[in-house]
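Just one protein chain is left out here, and the rest sit where they should.
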Amino acid sequence: MLEKSTLLEQVIQAWQQLQAQQPLVQCITNSVATNYTANILLAAGASPAMIDNPYEAESFTHIAAALSINLGTPTNEQMQAMQISAKTAQLTDTPWVLDPVGYGTILKWRSNMVDDLLQYHPTIIRGNASEISTLAGHQAKSKGVDSTLKSADVYHQAKVLLKHANCIAISGESDFILSQEFNAVIQVNGGSYLQPKITATGCALGALIAGYAAVATPTLAAIAAHLHFAIAAKLAFKKTQKLGEFNIAFIDHIHQLDENLIQQYADFEIIKI
Amino acid sequence: MLEKSTLLEQVIQAWQQLQAQQPLVQCITNSVATNYTANILLAAGASPAMIDNPYEAESFTHIAAALSINLGTPTNEQMQAMQISAKTAQLTDTPWVLDPVGYGTILKWRSNMVDDLLQYHPTIIRGNASEISTLAGHQAKSKGVDSTLKSADVYHQAKVLLKHANCIAISGESDFILSQEFNAVIQVNGGSYLQPKITATGCALGALIAGYAAVATPTLAAIAAHLHFAIAAKLAFKKTQKLGEFNIAFIDHIHQLDENLIQQYADFEIIKI
Partner (left out) sequence: MLEKSTLLEQVIQAWQQLQAQQPLVQCITNSVATNYTANILLAAGASPAMIDNPYEAESFTHIAAALSINLGTPTNEQMQAMQISAKTAQLTDTPWVLDPVGYGTILKWRSNMVDDLLQYHPTIIRGNASEISTLAGHQAKSKGVDSTLKSADVYHQAKVLLKHANCIAISGESDFILSQEFNAVIQVNGGSYLQPKITATGCALGALIAGYAAVATPTLAAIAAHLHFAIAAKLAFKKTQKLGEFNIAFIDHIHQLDENLIQQYADFEIIKI
């Protein structure tokens, strides 16, 4: 039986390991997210490298501690790199995160690629409620690349996706993490209403999950990364409700997290599947 | 006869509609501007989506409320996407903005593309004084992609461009908006001397015009977006004259605009063509 206190202890250990190991995280991500993602990973304690060309993808994934693939604004070269790196990650047992941005019927090119990438068994799939619901076989409901569904309404649908990945993470007002390992759903609360007003936060979160997956089990990685974000957003929002200032304070708190802050501010529930 | 008070009322309504509808704005933009543009659109109230590949361009423009095309750092794939999306926008009566960054004789590839895109009748063309002057058939005068001309000196030249677009917007120390609809030029004052020291502000402004064009007429969209920027810059500059802090405060005020601030700070003149 999964205990909340045990889980919190393991999250703290994951954070400590992230600081100690500073894992090398290869990110193949979109043009909107690339600078922000690298800065979030550095602030959090990981070492980002945005190697996204097909000529270096294989050799780089061999040395990366984790891989993050994000479908936000794919190019032909990135699409090739995604396939090569995902395949290499599977072969080398390198944990990798799949973020199927915009998955659904309108955006066919990327949706087909996501379907294809599932064969390489992502360690964690993370997305918003619309993306995860559609990926789980339900009808697409989204506004562009933003969700029109609530994470609380779709997490039960995501169960079928556990055949493709060890862990499914759905972000929203509350985040829901479905775990094969724990046979449970973990609900992470917190964040701020300002966060969806900042672009690429979800993309950066996906990369941070990959960073944690280099030093912890898939479920712990997802929980630790979501808590890292939720606590930083909560503390930033306590400081300021101005959007630009909030984003700066968010980075400050991604960087300043420590054991005490995790203990004090981690807000999550364990739900049976 | 166009009244200033009526125009101000309509600008306020446009801003209210932007908040209410949160229109989906497809942006095909340059690598420098992509993150900043998405953040400005989110802060202002719109929903950005940076879909810029030729395989998804057509289907996405079909669902987008507006389209913004910016020629800053084009790639081959983006160039194809621009043509497809501009054509689709015309077919579907989707308002779209053309920002011919660097238009002129040195940068032939993009200039030819801009000439080509004019056939799809952009709703609004926006650019700096050098770009608009050159597009209007005058000799190119620019420094790289920055203007060496003053907007006040070229706006009369831009009249010929009204055969290509409903509205021409020229940014500079003061901004000038030429309107077919109103048969007038609207001069928008404000901003700050710090703004040209921040990259991609013009690019983001073009995308915001597109956002407003989803909820208002072309001329009103251009005026509302320029006032949105000018007021936010003025308020940010009142707070700080430090460049980094100014940029953060600018985003704060893009987000915090409201009816009262528009009433109080909108600074514009109506000039007969």
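As written, the chains take the letters A and B, and residue 1 is the first residue of each chain.
Throughout what follows, contacts are C-beta pairs under 8 Å (C-beta built on N, C-alpha and C of every residue); 3 or more make two chains touch, one makes a residue touch a chain.
Model, not experiment: these values are computed from the prediction.
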item	value
Of B:V145, B:A158 or B:A225, the residue in touch with the unshown chain	B:V145
Which residue of B:Q17, B:N35 or B:T61 touches the chain not shown here	B:N35
Absent-chain contact - pick from B:P23, B:P48 or B:G72	B:G72
Options B:A89, B:L107 or B:A165, residue touching the unrepresented chain	B:L107
Contact with the hidden chain (one of B:A20, B:V160 or B:L243)	B:L243
Footprint left on chain A by the chain that the document does not show	22, 24, 26, 31, 34-35, 38-39, 42-43, 47-53, 55-56, 59-60, 62-64, 75, 77, 247-252, 254-256
Touching residues (missing chain, whole complex) on chain B	30-33, 35-36, 72-76, 102, 106-110, 143-146, 196-200, 242-245, 247-248
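Note that in this section only the chains that are shown with their structure count from here on.
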item	value
Centre distance in Å when chain A and chain B are each reduced to the mean of their C-alpha atoms	33
